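Below is a structure I'd like to ask you about.
Complex shown without one protein chain; remaining protein chains in place.
And now, chain A:
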Amino acid sequence: MNGKALPYLLLMPATLFLCVFFLYPFALVAFEAVTRDGAFTLDNFRTMAGSWKFPVTVSNTLLLAAIVVPIQLAMALLMASVVSRLETGRSVALYIFAIPLGISDLAAGLIWLAIFDQSGFLNTLLSTLGIVDRPIMFLGYQDKLTIFVAVALAEIWRATAIMMVILVAGMGLIPKEYCEAAEVFGAGPWKRFIRITLPLLRPSLQTAIILRVILAFEVFAVVAALGGTNLPVLMGETYNWQFTLQDRNVAAASALLILAISIGFTLFFLRVLRVPKEARI
């Protein structure tokens, strides 16, 4: 057999699979988003954007991403630095940090619901300690801010580990000599982190941030569990259009919007954190 053809041949099944079960349905969704009753139209996007919930949905989603991702990034960097420096017990620490990764987002939402619920752990604790007389309703429909904070907490708890794991792997790829050289030439721990580790970590930072930002725009189950419809987000609205309002075309338009935002941010971070070819390790 021709040796040059072999790799392509081996890639064929996976490519076909993706075409049939991803590209084709995607094309269908895209088609549905820009048609109604068989005719091309942008009405679906207009309907979506015209909904009274739309502005608050977009702002909630963006705000959540804007608050959660930077906090996660900072925490993941800190945790990864600590874990990378461990000489013993490194894998134990990694496993423990990674536990939330094994839990589905809905389960994570439910865990935090169990904490913040009227009869949940937090209220039990507060009343046992005598701080409150009767349970506080943290997640009532009027308490947008507490719901927001609870969702942010749950998201941070749930998905920081994925960034950390990527960053730990990235830090492992940086040869120790660079940090030693920086140390010899006068850089203290903070300077070494800023001037050596961070720039050399750019490829991993890129992966971690893009992955996390995309996931942040798709936030759904955690919000549904903790806030129901009190904190509308983009993915929840897409679900609403599809199943509650039974409008597949607007739901498709909404899904495309999420995709567009994700692609936009991905391109942005690819550009900003790009490592020029000549400056790679």
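Following the convention adopted for this analysis, a residue touches a chain if its C-beta (ideal position, glycine included) is under 8 Å from a C-beta of that chain, and two chains touch if they have at least 3 such contacts; residues count from 1.
Quick note on the criterion: contacts and distances are computed from a predicted model.
J.: Unshown chain, UniProt name, "Fe-S oxidoreductase", "Pyruvate dehydrogenase (Acetyl-transferring)", "Carboxypeptidase regulatory-like domain-containing protein" or "Sugar ABC transporter ATP-binding protein"?
T.: "Sugar ABC transporter ATP-binding protein"
J.: Which of A:P13, A:G38, A:G130 or A:G188 touches the chain that is not shown?
T.: A:G188
J.: Taking the full complex into account, what residues of chain A touch the chain not shown?
T.: 175, 177-178, 180-188, 191, 196, 199-200, 202, 275-281
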